Every structure is written in C-alpha cells, then in structure tokens.
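Take this structure first; my questions come after.
As you look at this complex, bear in mind that one protein chain is not there, while each of the others sits in place.
Coming up: chain A.
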Amino acid sequence: MAARRLGASSWQQVVLLSRRCCLPGGRRERYRCSSSNTALGKTVENSEVTQEEIVLPRRKIWDKLAVLQTLASTVNRDPTAAHYMFQDDPFLMPRNAANSRLFSLSKESGRNAAKYIIKQFPQYFDKTFAEPNIPCLMPETLTPQIEGLSEEALKERIHLRRVKDSVDLFDQLVQAGTPVSLETTNSLLDLLCFYGDGESTPEKEDLEEPGVNASEQEAPKREFQRGSQPSGSRWRENNNAERIFKIMPERNAHSYCTMIRGMVKHGASAKAYDMYIGLLNERHKADVHTFNALITAVPYLKERFLERWELAKVFLNHMAQQEVQPNLLTFNALLKTLRRCGGVGRNMALLVIKEMEALDIEPSLATYDHLLFIFYRGADLCPSGIISEVLGDVGKRSFTPQDPDDANFFATAMQVCCDLKDIKLAYRLNKAMEKGDNWKFLDMDRLNAYWSKFFSLLCMMEQIDVVLKWYKEMSSSLFYPTPKNILDLLQALDAANHLEVIPSVWEDMKQLGFNRRQDLLEELLSLMSRERHPDEIQLAFAKCAEEIKAVHEQTRREQSLLEWTGSTLGHVALLFSRAGRTQEAWNMMERFQQISRIPTDQVMDEFLNCAKKTNCPDEAIKLVKLAASLGLPSSQRLKNRTEKEFELSEKQKKTLESIKSDSDSSDSDSDSDSDRD
C-alpha cells in the first residue's frame, strides 16, 4: 500500500516538474523539455542572455617583466642585512666601507675572470646545452671572417674594433691603389679618434684598484666601471689619425668633426681649435657634438675667466649662425666651463639656465650639479635661494640619465647641505632621492659618502633620539660609518648627556674594525672617565676599558703593537678604580713607568678611593711608593691620606714610614737647595 502511494506521488512529482519546465515558454522551441539534464541547463542559461550583447574582454598582454617588477616593488630594504650582493656566507659579510668595496670589486672581478676564460678558450665552450640558447654566456666570434685586401674586410675589422689591424689594412689598400670610400675612411677615423690611437681592449691589463692586494688578483681584471675608457692616453704628435686625415683625398664635415672630438677627448685642445678653424675655412658645418666638445675644451684654451666666457660665446654664436640646434649636453658643457670661471661663472650661469628654459630643454641632474658647484663652492657662501629651488625641481620628478655627470649631483648636493649646516634641506634631498628611479644615480662609493655626510650633519643638528634612530636603521645596511661618523656620534651623545650608550658604540667600533684607532680610543676613554656615573654604567665602562686594554696587548701578525699614551693609560686606570677592580687598576699604574709618563692627581686619588673601598691597604702603600719614586709633589698628600683613611697594621705603618724618609730626604734636599738660593 505504502509503496504504491509513494510511487504514485513520486510519479506525480515528475509530471509536475516537467510541466513546470514547459510552462514558461511552451511556445518556443528552445524550451522543449528533454530528458537530459545538461540540455535543460543550457536552455535555461541562454534565456537569460538573449537581451544583452556579450562583450568579450580584450586579452591583456603583459610585458615579460611585469610580474617580476610588481614583486620587486613589494620588497623594501631590510635594515638588519647587508646589501643583497653580499648575502652569501655570513662570514663574508663586509663590516666596514673598505671591505664592502673590496668584496664588491672581487665579485665583479670573478665575473670578469669567467668572461676572460670563455673568451680565451672558446673551443671548450662550443656545446650548447641550454634550450633556447643563451647567447650572452657563449663565446663571441670576434675573429674577422673576411680575408683579403678589400674594403669589405676593412669594414669588418673596423666593426670588430681592431684598431691596429684596420690601420694596417687601410695602409695596404692605399698602397695597392684601391680607393677607399669616404664613408669607410670616416668610420676608420671615428675608431682612431675614439680610442686615441690605443687599442680598444688592451692586451695586458695592469689596472689595479686601490686597496686591493696584488696577490689576490689571479686573472687579469677589467676596469670596474663598465664602458669607461682609460683617459690617460694622450694624443701623440702625428699619430695614425692625423696621418690618415692628411692623406685623405677628400674630406667632409664628418672627418673634421670626428678629429676635433678625438683631439678634445685626448687632451689636444689647441689642435682641436686649429682643426675647427680648418673646418670653417672649408666652409663646412660642424655638428652639435663637435660644438659640445669645443665648449668643454675652452678652459684649456684660455686662462682668464672673461676670455673663457667670451670664447664660449663665440662658439655659441657660430652654432646659431650654422643653424645647429643646441641640446642638453651643450648647455651642460657650457655650465661645466663656467665652473672654472669664478665670479664670471656665477653671473652667467643663470642666464644659461633661462636660455635652456626658453628652448624647452629640460635640465638634467648634471645641470643642477654644475649650478650648485658654481654657487656654493668656496668660502663666500652668501645664502641664496638657489639650492632650495634646485631641490624643489629635483624632487618633483624621476630623472633618467642623460649626461655622464648626472651621477655627481647627489653627492654635491649633500656636501652643500653640510656646508650650510641645514638639516631640513638634507631631508628634502633625501626625499628627492627616493622619488622614482633617482636612487639609481648613487653607486656604492657615492652612496657611502652621501649617507656618511648626512649622518655627520644629523649628529650636529638633531636630537639624540632621532640620531640614534637613524643610526640603527642605516648602519650596516645602507652605509658603513666612517671613523669621523663615530666621533660625531660620540660628541652628540656627550652633548645630550647620554653617555650610557657608549658601550654599545664600542661594540660597533669593534665590528667596524676601528678598535685600533688611536683617536677614537682617546675620545671614547676620555668621555667615559670624565665624570662618575651610577654603578651599572660604571661596570659597563670598566668592561669596555678591559677590552681596550686587551686590544693594546694583543698582537696579531702584520699588526704592530698599539702603544699606550699617558691619557689612555690614566683613563683605563681610572675606570678600573671606579669599578672597584683594584688589582687591574694597579696593573695599569705600574705601566706608567714603562712608557715614562706620570699619572695625574685625579687618577691617583681615584685609585686610593678604590683601595679604600675594597680595603686593600697594601695597594695604597704601593701607590705611595710609586708616587715617591717618581718624585711627584702629590706624594706627601697621598701619604697623609693613606695614614688617615686606612687601617694599617704595624708592618704596613712601618713601610709607610720608610717611604716617608725617602720623600723627606728628597724634600730636605729641595729645602736645602732653596735655602742656599
């Protein structure tokens, strides 16, 4: 019974369901009730979207670096870690500026050594394992393929920058009588003028970075700055470039221009000027790069400031006459020349800036660098609003490199802020540096100098808690404090009466490797021993003193023994005394004679106090003996104090008496002397 009813009811449900489905649009074909569920699903969906247009979103094409750049933008600087390039082995993390420079150079040197090996022995690197192939890791084919005496061969050698081969081939072609086209000769001249008759890749590189141990260099190194040429090569008289220039059957403006640029680059400014006159005589037009080179050569052509400016203006007028449009580099070269024109420079610099503005040329960081140098160099710093305006302009946008001198801007600007002793300007400068890509203009060396100067300025001008906050954040991750920075920090702590921080500064000094610097040790010890402090601090100071004593005593190979001076010895003795370490203090006192110095009265009094506190009358007596033997005038007073303040046994009293007799005899001697006089 039940089963039948259930069956009936379920069958009714099915009928109801199907009827419900058929109801909404029974007329239309789409709503045909079918048994398959999926068909039902599809038809229901379609009914909803018939009214709207389907707009497919356009597929986004992402740059191959987009994801990585987004990820990189989420990572900030870790204030507790060194720079990323040093994160390999914690033992190899640099502790101070010299080490960081050394390590980064050695890392680069390793890369260069690997490249050298690949270049020298390409036969071992002919199998390509990587798919797709990585061309930058494979040896390049730099040997010329085309042989024979032809212009094509010459062009190939020029392209491969083989200076000597190109010159030889050119000479051979000329001797054989084959004409070489003007264009090829010009490109040969380009090559020669750029390299100044030297080779593009010198065979033997003896370039040593300062501070690098010669024994550590195994493979010949290239220079650290990629792309910079040794500018020490000078323009020799009648070198290949000049020779080829002279024998050219015809020359065009390009030939003259490249010769001028080469001569200026390699220091033959007078010749460059003569070449320019030659160009004018031939009624050629120079291009903007040539004019830029000539303007940079002006300080070498004239001595007096006014004459320099006049000559520069002559070139500018020629540019205008020859309808050569100046570019940013023209004005930067002009400002660079004005740097060496003293007062004339100061007056003309702003006119140059306004000219740039009128021609819609945006200044680069090098422009501002030259401006700051012109206005803020020297002793006559009249406070002007120039730096404020410059910082305003720089902080507004993110700069791209356009001039090799752009890299100097931030260092110069920070130097100016320090000279003006203006911390607010320095903060603005920091903000400008953090904008966009501006931070990239500071390389490792300049970065360290920049932050070092900033920190010195901070110590001078800001409250101690701000200084310490910056110190914790910046030190070791952004820059390595120089000895001057540590001195400034100590002075700032002194001014703010925060001397209890000194033990942690000593820890940092040890880490930085400054624990053997005499000047820092003097400053540190004198600050610690000047006044009496509460007991825990005094104990911490004594611990520092103990470590400093250890530094003086240990000798490692290659290091000479650090000498005690009178003041350092006295300070250490004092610190030991104040902390109640009588035996060690006495050790110090004994050394005075070794270095033939005399302890001050303060030191001896403190020692007596310590002896009294720790109840060591023997030490007190030894002190009196020492004072007497050195013939110090205070020995009598010390003796009296010992007698009064100490509980002496009979034996001790007798020893004290005996000392007395020594001093008495010396006293009587002096008395008799004075009597005689």
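Here, contacts are C-beta pairs under 8 Å (C-beta built on N, C-alpha and C of every residue); 3 or more make two chains touch, one makes a residue touch a chain; residues count from 1.
What we mean here is this: contacts and distances are computed from a predicted model.
Student: As a check of understanding, state which of "Autophagy protein 5", "Small ribosomal subunit protein mS31", "Vacuolar protein sorting-associated protein 29" or "Actin-related protein 2/3 complex subunit 4" is the UniProt name of the chain not shown.
Tutor: UniProt lists the chain that is not shown as "Small ribosomal subunit protein mS31".
Student: Consider the whole complex, including the chain that is not shown, and state which of A:102, A:344, A:423 or A:598 touches that chain.
Tutor: Checking the options A:102, A:344, A:423 or A:598, the one contacting the hidden chain is A:344.
Student: Identify the residue among A:323, A:536 or A:647 that touches the chain left out of the display.
Tutor: The missing chain is touched by A:323.
Student: With the full complex in mind, choose from A:54, A:176, A:277 or A:358 the residue touching the hidden chain.
Tutor: A:358
Student: Kindly note down the residues of chain A that lie in touch with the hidden chain.
Tutor: Chain A touches the chain not shown through residues 64-65, 67-69, 71-72, 75, 77, 83-85, 104, 131-137, 161, 187, 190-191, 194, 225-229, 258, 261, 289, 303-307, 309-310, 313, 316-317, 319-320, 323, 325-326, 340, 342-344, 346-348, 350-355, 357-360, 371, 378-386, 389-390, 393, 400-404, 406-407, 437, 440-444.
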